[in-house]
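Only one protein chain is missing from this complex, and each of the others stays in its spot.
Right, subunit A next:
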Amino acid sequence: MSAQKPRTLFDKIWDAHVVETLPDGTALLYIDKHLTHEVTSPQAFEGLRMAGRKVRRPDATIAVVDHNIATDASRYGTIEDPESRVQVETLEKNVKEFGVPYIPLTDKRQGIVHVIGPELGLSLPGMTIVCGDSHTSTHGALGALAFGIGTSEVEHVLATQTLLQKPAKNMRVSVDGTLALGCTAKDIVLAIIGRIGTAGGTGHVIEYAGEAIRALDMAGRMTVCNMSIEAGARAGMVAPDQTTFDYVKGRPFAPKGEGFDRALAWWKTLPSDADAHFDTEVRLDAAQIAPQVTWGTSPEDVLPITGSVPNPAEVADEAKRARMQRMLDYMGLTAGQRLQDLGVDVVFIGSCTNSRIEDIRAAAAIVKGRKVADGVRALVVPGSGLVKEQAEQEGLDRVLKEAGFEWREAGCSMCLGMNPDKLKPGQRSASTSNRNFEGRQGPGGRTHLLSPAMAAAAALAGRLADVRDFQPKGAV
């Protein structure tokens, strides 16, 4: 492919994976890596079985349990909830029957699918990566094209290792300058969603660029890419650079030796060409981003922590006004209330957005030598068994436990209400996860999304708090 028009990162990965273009422009796209979990796969395997089909490339597939499982010791016994148990058992039966590699609950590499993919070197730059889960966009941080699919598509990939896809539009979100103290990748992505809205990225793949993105470590880039779906985008990506290559090198399933060098040579060709065309461009100034927190039931309802609950009366559009009022009612808020005055019942640090070692370090740095406020339940749920092990080696578990946090086993936990970790109706939580939808963390639960450092500050204050008022007490 020479002398062609300048291409974006997305275009390059896309072009390299088109098996065939159908007459109407739909591409048959080859999939390099397929991650599966217990919730969105049972009906897909069932479909294969009914049609007498096989998994085309078990070696390109990996399965793990994460959504349904308890995050305390009880998970190693029999799963109490009969439906959860059936889902986990069904996955175990399916991986055996179809020869799919599986990481069981008892393996210390078990964890949230979007944490373990990069961590184990299963997800690599330049790959097409899919999973029956919308936050597959996380893996785009490596410079891969990674997106979530439905169960019918899971079945399609299992059977054919391909997907039928229409090309997406290219969007570039540039974050210039440097972040102020106390601000993190989570604040960047919340600010982006606040700017472009939850439908802002619809039909697009977002490439995150600019100085502030380049300066992020891989965990931060994963946090940003993770929430691309909350901006409506199909995927999010960051061009691979030295930070990426250093991260990938030496991971268990990453290429080794000469293989790595060959891979590296290709990865280096991936970044967007200088004059590549983007259908949509958005620019933000990192220095203007303050620590963010959501107040409503959509991730776009976000404000700096210094803000106050907005007033529906000031909204002209009738439907929008009604919607805002409904959100305030659900969230138990009154217009004009200061966000920092909102007391919290639960603090949740975890989820595929913010459960990596860097996130846990950030939280531990804030809580070290301090105590969780009375009456607050605070949980830290590492994203994988390996993250947990690393944190324990660094003594972070001790810091957190001494402060009054629960230190749990890896899983999706309170990110979504389908395992024992749930909010009770009416409870207010400060949560590092990605969705503040009604009932997301349990029916009637009220979620405020924020960064791990902000969550730690909220746990100490017993209310939403500005992390800039809680500077670390010495090194952890």
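In this section, a residue touches a chain if its C-beta (ideal position, glycine included) is under 8 Å from a C-beta of that chain, and two chains touch if they have at least 3 such contacts; residues count from 1.
One rule holds for everything that comes next: contacts and distances are computed from a predicted model.
Here one chain is missing from view; checked against "3-isopropylmalate dehydratase small subunit", "ABC transporter permease", "Acyl-CoA dehydrogenase" or "Glycine cleavage system H protein", UniProt names that protein "3-isopropylmalate dehydratase small subunit". From the set A:298, A:337 or A:390, the residue in touch with the chain omitted from the display is A:298, counting the whole complex. Across A:24, A:275, A:314 or A:374, the residue that sits in touch with the chain not pictured is A:24.
Which of A:58, A:404 or A:462 touches the hidden chain is settled by the complete complex: it is A:58.
Subunit A residues in contact with the hidden partner, per the touch definition given at the top, are 19-20, 22, 24, 26, 28, 30, 32, 39-40, 42-43, 46-47, 51, 53, 56, 58-60, 62, 67-68, 81, 83-84, 86-87, 90, 101-103, 107, 109, 120, 122, 124, 127, 132-134, 136, 148-153, 155-156, 159-162, 164, 166, 198-199, 202-203, 229, 232, 234, 252-253, 255, 259-260, 262-263, 266, 298, 319-320, 323, 416-418, 425, 435, 437-440, 443-444.
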